[in-house]
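Here the structure comes first, spelled out in structure tokens, and everything after it is commentary.
In this view, the complex is presented without one of its protein chains, the others remaining in place.
The block that comes next holds chain A.
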């Protein structure tokens, strides 16, 4: 059991258990000792589902990373390839199988496709003459992986690029499949809302898949009331801005991968002498303190930490008051919990210090100022001095691109002259090869010339109240606290959908790309919910193309509002931030 998955309104452990069961069943099909050969990309996500101990229980004795040539020696009966269905991986597998030593002991080969079996890949294996070598060829439908009590991700890195640039909807198909699995476990979701081209397609696929399952009537009482499908390209702005929540900043500065962050070790108490390795910490709501501070604006984290420090040291002081044997015993029984709390506090104090070093730097301040000017609509139509200086000083290209794209999005595209100037500066400074990257950004709508000479952003900003001048970072009253002023557009759309409904913002919805729609999935009368007065609805919100931690924080804020009326469970193709997003769109020809 993973306790942190069952805190929320929807117990995501049910999903985790279901996928674990499926994994065990597969492993048991291949009787005897096993070695797993991993498509390296899968190891991170798998870690959230099953630790090595589970694999070991099912006789997995060795693990290798998939690479060319001959497989490493292993005295096992079964070799199982865990791979994504990709042609280039099939070629490597074939190479492995073909170079198997014929004189050695005979080993059985199996292949487990994640998340889906692929005819294309099997054809490739057949062409390479190895298809017959595999006894079991199965699929493991690991589409949505539970990250936290209210968070699911497909961790599909390329999803945005594939969907919006390359017209490849594979990840949408997986998303629809994942939603079908969720519905099989948590009941049919009676209402589906959506905005965007991809959202429309996922909804269509779901409806179609439901028809394929006719007859097997789902008799589970629905846990989710609504599903909201949102295209990332409906809100290109939000991920570009620097996230200012605690978790968001950790991700911006150090990166969070599969819920782990690697941090520089200096500020942490060394475990042993000469321990110069990066400190790897798992970050999720299983840690009480982290659950409390992760979604706060970073400026509000310090006071919580110092309060916590006082509470903990007071708790340790209690030992002086413990006089009787009974009191001492009670104190001792609390010790493990207190020590864990103290360790957690020490870690987060260190992280907060690391982040503070960055956020108090002059450059961070300058960058934030420019971002905030753009988002509030100031000087978005001319070449920005700060960006120019960043280029001239050759700041990291991703930083520059994020800023230029932000300006472009906040101006509904740049004037041709301004755009060309930036592009020229970037090409001359960072290299002409980036012309491919610039073109990708243009195709994605992130960096483009203004068409029709109209800037729609002010209308959107005003109608959706995207910029709030009076932000309370300590005790927020609005979602805009996550960016210290800017309210994420995507989350605003979700908020307005729940109350008063999208009808009130028809005009803006028409400006934003893609259709908006509503579908109903009728339920048999026995399963229709009678809501208790005051009971919140549960909305599953699916970000197609990625979501940032700041957006998640904003949604959690809405869930916690007393009169909010809606609690959110968040699903996405990828947890990301502006930098990882832009990076995925970059093309490096050499």
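Points worth noting:
Throughout what follows, a residue touches a chain if its C-beta (ideal position, glycine included) is under 8 Å from a C-beta of that chain, and two chains touch if they have at least 3 such contacts; residues count from 1.
Here is the rule we use: contacts and distances are computed from a predicted model.
Not shown: a single chain whose UniProt protein name, out of "Prenyltransferase alpha-alpha toroid domain-containing protein", "Metaxin-2", "Vacuolar protein sorting-associated protein 16 homolog" or "Iron-sulfur cluster assembly enzyme ISCU", is "Vacuolar protein sorting-associated protein 16 homolog".
Only one of A:423, A:461 or A:574 touches the chain withheld from this view, namely A:423.
Only one of A:22, A:168, A:366 or A:519 touches the absent chain when the whole complex is considered: A:168. Shown as candidates are A:364, A:439, A:502 or A:517; the residue that touches the absent chain is A:439. Within chain A, the residues in touch with the undisplayed chain are 85, 87-88, 116-120, 123, 162, 166-170, 172-173, 176, 201, 204-205, 208, 211-212, 214-216, 388-389, 391-394, 420, 423-425, 427-433, 435-436, 439, 587, 589-590.
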